[in-house]
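One structure is given below, encoded as structure tokens.
Removed: one protein chain of the complex. Kept in place: all other protein chains.
Chains: A, B and C, in written order; residue numbering restarts at 1 for each.
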Amino acid sequence: MASIVLLLWCRDRPGIVAAVASWVTSIGGNIIDAQQHTDAHDAMFFQRVEFEVPPDRVVDDVHRSFGALAQELQLSYRFGVRPYRPRAVVLVSKPLHCAMDLLSRAYLGNLSLDMQALISNHPDARNLAEMFAVDFVHLPVDDSDDGRATQEDALAQTLESLQPDLVILARYMLVLPPAIVRRWNHQMINIHHSFLPAFAGANPYRQAHDRGVKVVGATSHYVSERLDEGPIISQEVVPVSHRDDVESLARHGRDLETIVLARAVRAHIDHRVLVFGNRTIVFD
Amino acid sequence: MASIVLLLWCRDRPGIVAAVASWVTSIGGNIIDAQQHTDAHDAMFFQRVEFEVPPDRVVDDVHRSFGALAQELQLSYRFGVRPYRPRAVVLVSKPLHCAMDLLSRAYLGNLSLDMQALISNHPDARNLAEMFAVDFVHLPVDDSDDGRATQEDALAQTLESLQPDLVILARYMLVLPPAIVRRWNHQMINIHHSFLPAFAGANPYRQAHDRGVKVVGATSHYVSERLDEGPIISQEVVPVSHRDDVESLARHGRDLETIVLARAVRAHIDHRVLVFGNRTIVFD
Amino acid sequence: MASIVLLLWCRDRPGIVAAVASWVTSIGGNIIDAQQHTDAHDAMFFQRVEFEVPPDRVVDDVHRSFGALAQELQLSYRFGVRPYRPRAVVLVSKPLHCAMDLLSRAYLGNLSLDMQALISNHPDARNLAEMFAVDFVHLPVDDSDDGRATQEDALAQTLESLQPDLVILARYMLVLPPAIVRRWNHQMINIHHSFLPAFAGANPYRQAHDRGVKVVGATSHYVSERLDEGPIISQEVVPVSHRDDVESLARHGRDLETIVLARAVRAHIDHRVLVFGNRTIVFD
Partner (left out) sequence: MASIVLLLWCRDRPGIVAAVASWVTSIGGNIIDAQQHTDAHDAMFFQRVEFEVPPDRVVDDVHRSFGALAQELQLSYRFGVRPYRPRAVVLVSKPLHCAMDLLSRAYLGNLSLDMQALISNHPDARNLAEMFAVDFVHLPVDDSDDGRATQEDALAQTLESLQPDLVILARYMLVLPPAIVRRWNHQMINIHHSFLPAFAGANPYRQAHDRGVKVVGATSHYVSERLDEGPIISQEVVPVSHRDDVESLARHGRDLETIVLARAVRAHIDHRVLVFGNRTIVFD
């Protein structure tokens, strides 16, 4: 059964819930889920309303109808439809477990992704792409002075030609240039292998080992121009001990990374994530 | 800032959210939190709406006004006010950690409870009650044939005279008679030291050890006439290993028990729990 | 670097640790890990000793040498070598996520398994086997009166011809006959999709939903003749809420199932599991 998701945000004030609910009723819709969040500190109101409309109702009319209300009430908003199966591109470097997990979930129908391509700066993922019958795009960085810039141009062009709805950095180890980050703003999800903000940057498991922490974590976030500082969507940790060397921390971490990334991607697909400043509201 | 909580449930159908939101607006109220849940399997709708009303608004008028709407729409409902500080009675036997934890939280203002009395079939808790300046009622079971029945009568009378809003079984090891359970229906919360339905009944840590489980848990639930089968409010587990003997399982479990019980009591105080059949909806 | 693992158990008494450590030294070995566990309740002693020996040392001599000591001290024991890459057969029915996960881990080198075959009573897994270049054996149950018995015979013969070191039931939904269970005693690992002993048997997520639990779990165990009662190797849970219907519980559970099963298989491969009665000692 298809449904429409409305995500909205505005300065908090009385009457919004009633106005939105009445509007849904007015277009013949039936609310199947409504969640709201008020941030008292910032005096902001956020809402996710999922509703069904009669089959003869034209989606554009729905949008236009709400646009009028939004203008009147000065609401910011975004619409989505469900089920949603975004065209997705996965970027990966040497560690393949996150890419493998995403391909597996898409294959099993566990994640609703229309996999367009697997892109890598290394050749290792080619076989993986073939197993799952997904296009593989190899974009190596050569040794020349402008090897990195050339690769970034090729990546930008590849993404432009594919026009994905979602770009997933599944342990892609090269920092992306600001232009690409801006182009796919709120459409690009990364997995970082630590509980950010701890151990940002390179080799987080080595950093974790040297600090002697008793938990390691993984963090999935929208990519922003400041490395490892984008809005966090999902985050989880696992207990470790002195028995774990760097390799064993990484092994514990791999299971976390796949789960945390998949959870963030699912929240995105379900239109459950609103970004406000550098934080997210992730509805249940 | 005082607010009113409305908990309602009914057969699922379109328009409820809009009708309730409009009603709140009609009485000059402002919704500060609204959560809903639709159980597709049972075709039921559940909602918790928390709203503020102008200071001059009489609560009885609010109730009466909603009563008319509820009748029209055939809604079941319940009102609560916040902040809420229920008069509470704690029943305890020999293990004192849960009672100690509740008294500590109430003392520190961490749980909003007006502690009326600590009731026990053993004398061990008397000192605890004195430390926290709470009345202690010792209701021992004597050896006579009707010792148990006599004690149950005394307990029933003590509760009637105290008229608590909430009765908390904080490791009270005697099964209560049906009459008491019915009298305090949905007002009596128990902590069981296992992840129910596993290891119901006596000595759950012994049972857990003998089965060789790798997690132990604790479960907090409303007390129903069928022992350890009431609606679960809160439940959590902790990993254990072969290294843990029964005593060590119990030690791990104690921390869980206090936290799980306190969490259930807090959900109850916040009017976040709806019971439907033998399950609960615990709003966030 | 190759090493030898010695797992031993006996009635607890003084001197065992010293005797074993001296023996390792006497054969020129170097202990790289030693863990012990004393079960005070059953007065049993368990130990896992991992040690390296000089390259010219013959393994059979090591075994013979220890055999003499074991007889003298009345020790029960078992030897293993590391690295170990057991020949493995995976049995699966319709839900493919656990089989997919095991194949992925073996492919990525995350689990040291020599995958011999994927066996299923359904055809669904055939494509999966092909993707990972593993033999697929389809053993359907036909509608005839002895369809089930015929299938069980075929399964028994297939296993005999493959002679796996390890049989993994990765959501295989048919109960195995006692003869097969006995034949692969302590070599057959199952995943059950609940935190046993809660919700044994069929449809555990349905059972969990009907009971209204706030956690769901998964349990990996050696298969014994009594269904869902074998020695537990690994077990974990995840929090759920009233928002989760049966399908959503199953989705949460899938991630747990794959992780719990993989963890149990890894412990088995590392020779870290000792079975005593119906419980396991799982060394770190």
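Here, contacts are C-beta pairs under 8 Å (C-beta built on N, C-alpha and C of every residue); 3 or more make two chains touch, one makes a residue touch a chain.
Computed from a prediction, not measured in an experiment: that's the story for all the values here.
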item	value
Shown chains touched by the chain that is not drawn here	A, B, C
Contact partner of the left-out chain, one of B:Val58, B:Leu108 or B:Ala202	B:Leu108
Option from C:Gly15, C:Pro55 or C:Gly109 whose C-beta touches the chain left out	C:Gly15
Omitted-chain contact residue, chosen from A:Leu196, A:Ala250 or A:Val265	A:Leu196
Selected residue (touches chain absent from view) among A:Val223, A:Val237 or A:Ile259	A:Val237
Where the missing chain touches chain A, by residue	37, 39-41, 195-199, 211-215, 217, 231-237, 239, 241-243, 245-246, 278-282
Residues in chain B touching the chain absent from view	96-97, 100-101, 104, 107-108, 110, 131-132, 241, 243, 251, 254-255, 259, 262, 284
Touch list for chain C against the chain that is not drawn	14-15, 17-18, 21-22, 24-25, 29-36, 38, 284
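The criterion applied here is as follows: only the chains that are shown with their structure count from here on.
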item	value
Same or different contact residues where chain C meets its copy chain A, judged by the half mark	same
Chain-chain pair with the highest tally of contacting C-beta pairs	B-C
Rotation in the CA alignment of chain A with chain B, degrees, nearest 5	180
Computed distance of Cα centres, chain C from chain B, in Å	41
Centroid distance [mean C-alpha coordinates] between chain C and chain A, Å	36
For chain C, residues contacting two or more additional chains	241, 243
